[in-house]
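Complex shown without one protein chain; remaining protein chains in place.
Think of it as A and B in the order they're written, each chain with its own count starting at 1.
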Amino acid sequence: MDPSRKRRLRLVLALSVALLLAGALVYTSFSASTEASTPSDVVTSAEPGRSYELTGKVVEDSVRREEEELRFAIRDRDGSTSVPVVYEGVVPDPFREGREVIVSGELERGTFVAERDSLVTKCPSKFSNENEKSS
Amino acid sequence: MEYALALVVLIGLVALVVLRPLITGERDDGAEAPDRAELEAAKEAKYREIRDAELDRQMGKLSEEDHRAVDRELREEAIDILRRLDAVAGKASKP
Partner (left out) sequence: MAGTGSACLVAGLLTALYAATASLYGARSGRRAFVVSGRRAIYCLAALMVTATVILQSAFLRSDFSYKLVAEGSSTDTPTFYKVTAMWATQDGSLLLWALLLSIFTSAVLFLTRRSLRELAPYATAVLGVVAAFFLFLMVGWENPFSAVAGPVPLEGAGLNPLLRHPAMMIHPPMLYTGYVGFSIPFAFAIGALVTRHTGADWIRATRRFALIAWTFLGCGVLLGALWSYTELGWGGYWAWDPVENASLMPWLTGTAFLHSIMVQEKRGMLKVWNVSLIIATFALALTGTFLVRSGILESIHAFGASTIGMQFLVFIAVVLVGSTALVVSRLGDLRSESRLDSLLSREAFFLLNNLVLVALCLVIFWGTFFPLISEAAGAERSVGPPWFNRMTTPLALALVLLAGVGPVVAWRRVTLAGLRRVLIAPLAFATVVLVALLAFTNAVESLPALLMFCLVGFVLAVVAQELWRGASARRVMTGGSWPRALSELVSRNRRRYGGYVAHAGIAVLLLGVAGSSAFLDQKDVRISPGQSFRSGDWTVTYERPTAQLGGDRAGTGAPISFGAELTARKSGERLTLHPSRNYYPTQDSSKGAIGRYFEGEATSEVDVRWGLTRDLWTAVRPDTSSLAGPIREANRRFSGANGDVQALAIAAIVERYRTDPPPATFRTLVSPLVSWIWIGGAIVLLGALIAVWPSPEARVRRVRSLYKARLGRELSGT
């Protein structure tokens, strides 16, 4: 096989591998991802059995700890629709009422049941080099 | 007020440093001829390659035959660089 044909073959091979990997990338990311939603989204259109990533602010005076569980409510950033959440796992340091949080889980009978250790708290305004995360 | 004063002073100082070469017409002729430094660097790199190939041969990564071929190529390329260096040096030494 003369060199230029060999080179073209290598190029075709490389491009096919690249295409395959790109396809795997796109496919796995769309299938393994969770949909971001706000409390209003979840309240109005959440399907049971599907997991969502709920973002919003912790409602004031809603945090209660019962044994292993932490119960609180999340509301829309600029609204009042809120969802009660039940959470187990590590609570990040900056977690506080009024702060924005992200938690993954499913809606079960009106209450958002969170995945263990999925609570993330956004650090308030000022500089923070890291998002407070658990797991 | 402090701001305005400082600004004037600072810009003045910078202008002093920066405009001097324009006034004195200073040029960086003291430097080696433009191609010279690049050729010198290329020569050094080529020498390093020759040494690397020799080391590879000693370590058994290159067979004797392969090394001979590679060494010959590299030395030819080095001679080419040396020739170009001489040409540049020859030009520079003309008054």
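In this section, contacts are C-beta pairs under 8 Å (C-beta built on N, C-alpha and C of every residue); 3 or more make two chains touch, one makes a residue touch a chain.
All values reported here derive from a predicted model rather than from experimental measurement.
Undergrad: Of the chains you can see, which ones touch the chain that is left out?
TA: A, B
Undergrad: For chain B, enumerate the residues touching the unshown chain of the complex.
TA: 1-7, 10-11, 13-14, 17-22, 24-32, 34, 37-38, 40-42, 44-45, 49, 52-53, 55-56, 58-63, 66, 70, 92, 95
Undergrad: Tell me where the left-out chain touches chain A, residue by residue.
TA: Interface with the chain not displayed, on the chain A side: 3, 7, 14, 21, 25, 28-30, 32-36, 53, 55, 65, 67-68, 89-94, 102, 104, 117, 122-123, 125-135.
In this text, only the chains that are shown with their structure count from here on.
Undergrad: Let me have the rounded angstrom distance from the C-alpha centre of chain A over to the C-alpha centre of chain B, please.
TA: 53
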